[in-house]
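Pasting in a structure now, in structure tokens, and then I'll have a few things to ask.
Not every chain is included here, but those present sit where they belong.
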Amino acid sequence: MEGLNGADVGFVIFAASLIMFMIPGLALFYGGMVKSKNVLSSTLHSYMALAVISLQWILVGYSLAFGPDWNGLIGGLNWAFLKDVGMSVNPDYAATIPHLLFVVFQMMFAVITAAVISGAFAERMRFPAFLLFLVLWSTFVYDPVAHWIWGAGGWLKQLGVLDFAGGFVVEISSGIAGLVAAIVIGKRRRTRPDPHHIPMAILGGGILWFGWFGFNAGSALAANGIAVNAFLTTNTAAAAGAISFVTMEWIINKKPTALGTVSGAIAGLVSITGGAGYVTPGSSLIIGLVGGLLSFLAISRLKPKFGYDDALDAFGCHGVAGIWGALATAVFASIKVNPAGADGLLYGNVELFRNHLIAIGAIVVYTAVMTFVILKAISLVTTLRTKKEEETEGLDISLHGESAYNALN
Amino acid sequence: MTEKITKVDIITSPNRLEDLMDELDKIGVTGMTVSNVSGCGLQRGHKEYYRGTPVEIKLLAKVKVEIVICEIPVDKLVETVKKVLYTGNIGDGKIFVYDVVNVIRISDGTEGIDALR
């Protein structure tokens, strides 16, 4: 077919597969950090995001996010049910792969974003309310925000905001949504961290690191130099985030931990997501170091101080490092790295930074308000939160009639 | 070593452990041993589901808390436990009381009541 490049097709299929694999990874990452009586509940949050948003996306999500623009705010429903979306290229989005492959690739972003939020309200959200939240949030928050930043005609795209692989769309939006949801749903009865299986969480973190190559390198949408650059900046920021987080632990608590190392890596990955294809490897080192540091401070200082119960640190990790990454992109971006990008503050361009501030503000406010409204709306229909006895007994048995491990082996 | 030493075993739901420990702390219980057990009593299990099929689970996850006391009166301990764990539903748990012949603390060799101080 015209304009198609087999190498790019294969590469984006590879990338989309890797992102899908982040769902089992996230399920392990979150599942290992909760109590053993809630591991299946947390796991199900991720897998349900995969199942439900995979369908929502082809029914309406893709069209809302990437369909024909309506005032820069949202896509029209013209492409709902994938009408008119086929094997030919859509040059607005990717010049060398079938339009349908772009749909698939972007689908995985919608999936993982919704799943990330669930860490914030782990161990206490009712399942029907969760499912409603999943669909509504993805439809009314993710889809419009994705349109603003990535949709042809989206207002933030027009403004010149750079978001290579979802620093705004994925990370900031999920982090802020997590914070709001954690507050609205309220604290768990016992908030003391009680991770039941750290090797499970670490495996999950390792899979996320692996999958992030699909996320970030894949966002080049072509097997080219930009993808290579994104690969290296991604890996570098992850390494740097791990090192700064564990170093902080070591200095302050005298104990460098395994979970801390992996958490720092995730923070590094989050912080490079927006800029992976726009900044140099050297810049990514700094971005990752600061990302790990800020996430450490958010999790171990900010959270206890303000007392919100962001159970698995969706905000502390994705929100905080995501905002940092958005700012850092505006500082370190260079058109030498990517001619389709822009120069950042460091290269004398103030405008990008201003635009990123606007984008952060808009997305934080919109996400926070909408997440609040959605949760309140759901609470009119069904209770958000598990009963005290359900929470005490554990969500696995009380909500799902299932226990993860067989007590007598 | 003339004092009577008693062991009190409390078997209850794992979810009540933290509450129980908080209260025991208050009445001066200084040591305890906790283990995961499975049990059934009046509460005869529940249903779980495996690929659509209901499965009867006869043994429920419980926690056993063993406390050996000497100075603290058994009654006081039992009352405290009852107060914390009581909801009036089966599954609240059970308390078993046993005699102990002797206790020895290894780190300083003390025996009996001294070993429990």
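Structure notes:
We call the chains A and B, going by the order they appear; numbering starts again at 1 in every chain.
In this section, a residue touches a chain if its C-beta (ideal position, glycine included) is under 8 Å from a C-beta of that chain, and two chains touch if they have at least 3 such contacts.
Predicted, not measured: the structure shown is a model, and the values here were computed from it.
This file describes a complex whose protein chains occur as A x3, B x3.
Basically, only the chains that are shown with their structure count from here on.
Centroids built from CA atoms put chain B at 44 Å from chain A. On chain B, the positions that touch chain A within their shared complex are 13-16, 18, 36, 38, 46-50, 57, 59, 61. For chain A in complex with chain B, the touching residues are 37, 190, 392-394, 397, 400-403, 407-408.
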